[in-house]
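Here's the structure, in structure tokens; my notes come after.
The complex appears here minus one protein chain, its other protein chains still in place.
Entry: chain A
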Amino acid sequence: MQDAVVSPEKTEEAKLKARYPHLGTKPGGSDLLRKRLQKGQKYFDSGDYNMAKAKMKNKQLPTAAAEKTEITGDHIPTPQDLPQRKQSLVASKLAV
């Protein structure tokens, strides 16, 4: 009988809601799924990029963050800013 005893799962849920009161009402719903579908997406709007290039003649745009980790928000990324994906030339250590 589980009437008096709160299930461990519900206890954990209460803990989570206490830490994140604004957690969505739709658990595991669209938000989580859409985040999963967008894996690998880099923020890059070509319309903004071209307009920014045109404007750059007149004024400077905010430069890329020194870290170049996450390119989102106000910064307009350029192809040079995107982290270079090096092609893997090193052999696997399993093959030693």
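The rule is simple: a residue touches a chain if its C-beta (ideal position, glycine included) is under 8 Å from a C-beta of that chain, and two chains touch if they have at least 3 such contacts; residues count from 1.
In this section, contacts and distances are computed from a predicted model.
**Student:** Just to verify: the chain that's not displayed, which of "Origin recognition complex subunit 2", "pantothenate kinase", "Serine/threonine-protein phosphatase 2A 55 kDa regulatory subunit B" or "Propionyl-CoA carboxylase alpha chain, mitochondrial" does UniProt list as its protein name?
**Tutor:** In UniProt, the chain excluded from the picture bears the name "Serine/threonine-protein phosphatase 2A 55 kDa regulatory subunit B".
**Student:** Take the complete complex as the reference. Which residues in chain A touch the chain that isn't displayed?
**Tutor:** 2, 7-13, 15-17, 19, 23, 27-30, 32-34, 36-37, 39-44, 79, 82, 85-96
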